[in-house]
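Yeah, one chain of the complex is gone here, protein chain that is, but the others are all in their spots.
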Amino acid sequence: MEYFLTEQQKTMKALARRIAEERVLPVRAELDEKEEFPWAIMKDLADSDLFRIFVPEQYDGLGGGSLDLCLVVEELSCVCSAVAVSYAATALGAYAILLYGSEEQKQKYLPQIAAGKLAAFGLTEPTAGSDASNIKTTAQKTPEGYILNGTKQFITNGGEADIYTVIALTDKTKGARGASAFIVEKGMPGFTFGKKEKKMGIRASSTRELVFRNCLVPADNLVGREGAGFIVVMRVLDYSRPGIGAQAVGICQGALEAAVDYTRQRIQFGQPLISLPVVQQMLANMDIKTEAARALVYSVAKTIDSGAKSFTEESAMAKVFASDMAMQVTTDAVQVCGGAGYMRDYPVEKMMRDAKITQIYEGSNEVLRNAIAIELRKRKGRTA
Amino acid sequence: MNIAVCLKQVPGTTEVKIDPVKNTLIRQGIKNITNPFDTYALEEGVRLKERFGGRVTALSMGPPQAVEILREAITLGADDAVLLSDVAFAGADTWATSYTLGKAVRKLNNIDLVICGRQTIDGDTGQVGPELAEMLGVPFIAYVSKVEDIKTGLLRVQRMVEDGYETIEAHLPAVITVVKEINKPRLPSLRGQMKAKSAQIPTWTAQDIGVEKERAGLAGSATQVVKVFFPQRTHRAEMLKGEPSTQVEALVEKLREAKLV
Partner (left out) sequence: MAIRVVKEKCTGCETCVSACPFGLIDVIDGTARIKVEGCNLCGACKDACAFEAIEIGKLVAEAPATGEHHGVWVFAEQRNGEIKGVAYELLAKGRKLADTLKTELCAVCFGAGVRNVDSLTAAGADKVYLIDTTLLMNQTEDPYVAELTRLAREYKPEVILAGATPFGRSFFPRVAAQLHTGLTADCTGLDIEPEKKLLLQTRPTFGGNIMAIIICPAKRPQMSTVRPRVFRRGVPDLSRKGQIVRVDFKKEAVTARTKLLNFVADISEKVKLEDADTIVSGGRGLGKPENFHLIRELAAALGAAVGSSRPPVDEGWISYPHQVGQTGKTVCPKLYVAVGISGAVQHLAGMQTSDCIIAINDDPDAPIFQVATWGLVGDLFKIVPMLTEKLKGS
């Protein structure tokens, strides 16, 4: 389908695809098997300037927008969504600084990220998943800076990233309005990591706890003002959700292609599977779902790029729809590939295992649907 | 350090298909690429620049469309590029090619190191590198698999020989040819692509580089192709059929008969 990409966007997409095919494809099964973080590929992405896409030009970036980021994430995800999410999570970690950081913070951290230093976003805790405001990590203000205490859970790129945007309570009495955002660097005393989680999918991605025990963070590392923590969170997630949508679209595409390849050459009942109507129906539905998800994600990305002031609802839609489609498309892909599809030698089972998380993280689809409904309820008159 | 890398545009595949009836080539849109060995040469040049500082200039002698590979060279880290293109250069053998490249390198001025790939996939001679060194009157090292160091104008490399490798030292300026084992070429970068898009790649003609037309192109070539043919492969092996055990039995029997075991 024609999405009217600019020349620049087509170039980025082609380069991301090339990296995916030449550097990711040969090793994706092994990375998944060994649960090994794709450092070499992160370096390839950095060397090809792909981390510069989401950083403004004045900070050594290329000043790209949301759609640019989605195109790259989708191409990487088509081959391996664990690699894609390691890249996308850096953008997520960078967004707080991009949107709310001071000039000093931007000048200090953004060039590093543009050059390929990985970042991560620390919000979720054992007591706070969907109930994000139920966080318990505290940041106590002292003359020397803020002292952080607490534990973050299930953090993508945890342990591998150098730069972390962390949400902690500066005022426990104010509930959600008492949270603030901080930049914490790996190596700051009192900041350690918990064990690496063993996951169902995106196994090459590193997921760890962030453990803060009297971790002293310079006062300069407060992002935005005290108490604005959840405003930062909401906005950051609005920007990053299309990226997860793109990750899901990539998974759909990869699964669809693998399913079509397989059914073309697998002969049963004297003909290739793809000749059988029941298979054709399934593949057609997979194709429709993939394209619909892509169209929605790209439209939302373009909306953001057009300078829209608020896009919470749209951003949530992109993520919810694409992730649900990814789960459906991959499940059908395994089904259509039959016994072979269940074997780890064939890529679709990994894609199905990978797809599940996209319905859960960055706002579970249930929470996001609630949020969309609340918007609907608020609305008076027509918006479209 | 000023580095010049010589690149050649070649057909994307040497697997030519032949129409068995007409004995002619079946041409299906084969696209042109940078000679694969030259991509290793370029990568090494860019790595040396990153390590020791300096500039990398990509150079190619070819028809006007060869400018594509020079633009690609810029996406891969070359600072600038020059195309040598002139009807007078056409049909050159390796002597005439080296002569022309030599003139261009001299015009670039102050080149410390010229890097070439070990051979092209169409010509396969591997002669341009050494002949270019003679044209420039500089030391030459072939089959370089690692550049160990460059210090105070002294180059130290490892190069492959049949039964191992040698460590060799030479004073710059010099010409080297490299093998694939030397590095893993990088992928293009976005900034490189942006730079390449707006890069000005000049075309130098025979006059621009002071080439005497009798010494370049077909006129300057000592060798000439008189005939071209496709090797005939009509032989077919004697196929040993059956289950593996049957095949193995038959094979061992034949080997014994032929007194090969």
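Letters are used for the chains, namely A and B, taken in the order the chains are written, and counting of residues starts over at 1 for each.
Following the convention adopted for this analysis, a residue touches a chain if its C-beta (ideal position, glycine included) is under 8 Å from a C-beta of that chain, and two chains touch if they have at least 3 such contacts.
What you see is a predicted model; the values in this text were computed from it and never measured.
Visitor: For the full complex, can you list every visible chain touched by the one that's not shown?
Guide: Result for the missing chain's touching partners among shown chains: B.
Visitor: Just checking the interface: what residues of subunit B touch the absent partner chain?
Guide: Subunit B touches the missing chain through residues 11, 14-16, 19, 22, 24-27, 30, 62-63, 85, 87, 89-91, 93-95, 98, 118-119, 121-127, 129-131, 133-135, 138-143, 156, 160-171, 180-181, 218-219, 221-231, 233, 235-241, 244-245, 247-249, 251-252, 254-256, 258, 260-261.
Going forward, only the chains that are shown with their structure count from here on.
Visitor: Any idea how many Å lie between the Cα centroids of subunit A and subunit B?
Guide: 42
Visitor: So in the complex, which bits of subunit A are touching subunit B?
Guide: Residues in contact with subunit B: 11-12, 15, 18-19, 22-23, 44, 47-50, 52-53, 62.
Visitor: Give every residue of subunit B touching subunit A within the complex, in rising order.
Guide: 186-194
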